[in-house]
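With one protein chain held back, the other chains of the complex are shown just where they sit.
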């Protein structure tokens, strides 16, 4: 008895914390409560850093912090405990281990760990606050449309590494160049290549604070060349991303077409009538109705043509003399 | 009699204010007059904010403002009254309600409302002026090529939300980080995380005013990392837009091809001769002639091939009795 | 006699100044001489603006300027005179008028006009110099790869207008907003909306000089929002251009395929052997060999398939009994 109740409970917890399909008013409340708590925590951290506010309301801040820690800890434990329901036939601990090593779980851990560490080793308050801001990352779980962007960025990893590499080379070269030509005029600012790097970064990223600028004609000429290179450099990520997003979309379309073709071959779908089926596949892949429609129509057209051909070859016998006709 | 005159009048007003197809010299005059009046209002607001100008010409400014209010109010009322003509068979008030809740109507209302509100509650003059600038939005009605851009942006909403979310996280993190490392050196500038956010925003958007910059080596190192991230971040919208515009175009092409195919199947169009029909469809969808031409040629080619095939199978006699076979 | 010589001369001039196909060492010399002269003029203008240089070498500068004027004038006259050769069968003056109203000719005129105008009405020296820089535009004639970019920009005109319109609205709104919230704190800087526009432009374009920045918390909050909008705004042109360039390329590919298909249908080209013909068409359209190759292979494949089909249908008679076989 108790046992089944136990399983019931675990399953209930699982649905409310892990299962996205499962949507009840209660589960929605929990999600919203957690989201608001996260935002509240971030706001609290921001306000605490303002001394006069902190000194006046310290008491309430601490209470809120402690309550948050408790809630987040409980959340973590419950997630850890209930995740087993995900694949009931695997050994519970294997599933749990997979979960613990997943990105979301690590973020959850980072969100509560500093507070516990702080009990043993004292952490600089300023730094501790920053760490608490990691709780902001817990929101990523509730933010779906982030996935595509991240996948694209992850897929174009190689290109971005190349960009970083180019950037590094250009920063070092630019810093060294400006150091050679400017250090005599502004010994305090361009005192060494590492010092000049600050200017190089600020310039190549087209941020241009203006706290450090070349003043000699030759320095300005070199600076002009570097700024122009900077524009080109700043253009690389945009180009890569635009291209990456386009490819991502194309890949999804392929995926969709592929799935449809398989289903059609196995006669598991009627491309014209099974709207809800098509809708589901569409959502799985993550395309807009318009983009799907195109593929569907394409398939319908193909099917029509096939039918026509079959029509054409229907007459296997001469309707006059009844002899078999060569196809 | 009077009644029909009444309807005539309403229809006349409708054509001149709402109907884009209807183009007479008079309607064109009205449009241009309204456009100039809007621009005039904006210019007036800008000049009024210059004190010496305002103090000298206050009288004329006020007159102009009052006249404008009257005209815009009349415009609004007339639009509201005549919009019924749009769909004569629905109940008048339903149509009117739809109109009132449409974007354009809301903008029109916002353009005149503040002036009326000002009668009852006194609004700060500076703020009132800004509100009057909302009249500028009335121009969007006359600006067609804005539509595509807005639709793309609206379609890529999800991606942009993700970008905003990433931006928010990075701003908070960057502000917290710089606060930790710089607040000791520049307590007045990076006095708290909220205060440091100003620097974070200015840096991540690569604006870089330079009014607030890190000065400690560690702070500059962190700043450099953040600026580099800023370049990547600033690249996201460009990439998303480039991709969005490309998809928008592709979708329109699909649309066009689809329409053509339907018309062809129902033999309602002759793809070779009906230039004006093709032209109209093209304009509806909003593609350039060159982009359309491609699709048209494609369809022509297909048709030719079909004809050839029919040719091939036309002379199809039974090899025994020589009777014609049904295709 | 003299007459034919006259025509010969005009034709000779035409070939050297107008005809791009015509390439002799002499015509190349002329082009290079003109290019160098233009660059020389620009350099001269830049140096003249440095007072100490100008005062010392004024004499030489003036001589160089006068010589340049003469040469450019002669160039203009000769172009004007010889352009008739372009279409020998039209009336000379019609052709000349077309030429005079063409962009290149207008640039040429602008390059020499100010100097002549200066004889009659005295122009401020500083301004006159700037006008002389218009000679730089004469280089566009010799710069081919500029064409595609300009065509794309011209084709996306509509989108760019929309961007400018959005920019205008945002500048006015941003300026008004910052004026409302900041003018009390920095009355000298944000004294009026027009004055605040400088900050709005500098911010929305992410240039961020930092000579004018909000200092009040509310002002900085508004400023942060505007900078973020600025990033999105700065992304629009990049997205539009990326999309425009892609379409331009696609249109060229269509064009190429179209030309090939026509030639193939009229059997005027052998897609496999006529390399030089293909090469010429490719250059006309302006595609890279790789991009062309793709289309060529496509066509070859199609042709092969057609041949195979013909193969299949070759046997019109039964090789055993000699009866005609149904196709």
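Lettered A, B and C in written order, each chain numbered from 1.
Following the convention adopted for this analysis, contacts are C-beta pairs under 8 Å (C-beta built on N, C-alpha and C of every residue); 3 or more make two chains touch, one makes a residue touch a chain.
All values reported here derive from a predicted model rather than from experimental measurement.
Touching the missing chain, out of A:24, A:66 or A:192, is residue A:192. Taking the complete complex into account, C:241 is the one of C:162, C:241, C:256 or C:281 that touches the chain left out.
When you scan A:18, A:220 or A:277 for touch with the missing chain, the hit is A:220.
In the complete complex, the residue from B:177, B:208 or B:244 that touches the missing chain is B:208.
Contacts to the hidden chain, counted on subunit C, fall at residues 42, 45-47, 49-51, 124, 126-127, 129-130, 133, 136-137, 139, 143, 145-146, 148-149, 160, 164, 167, 197-198, 201-202, 205-211, 233-234, 237-246, 249, 288, 290-291, 293-294, 297, 301, 312, 315, 318-321, 323, 325-326. Although one chain is not drawn, its touching partners on subunit B can still be listed: residues 206-210, 235, 238-239, 242, 319-320.
Contact between subunit A and the unshown chain involves residues 155, 158-159, 161-163, 165-166, 169, 172-173, 176-177, 179-180, 183, 191-195, 203, 206-210, 213, 220, 223-224, 227-228, 230-232, 234-236, 238-240, 242-243, 246-247, 251, 254, 258, 261, 313, 323-327.
Methods note: only the chains that are shown with their structure count from here on.
Under half of the residue numbers at the subunit A-subunit B interface are used by both copies of the sequence. Annotation: 28 Å between the Cα-based centres of subunit A and subunit B.
Subunit A and subunit C have Cα centroids separated by 40 Å.
Across the assembly, subunit C contributes residues 206-210, 235, 238-239, 242, 325-326 that each touch 2 or more other chains.
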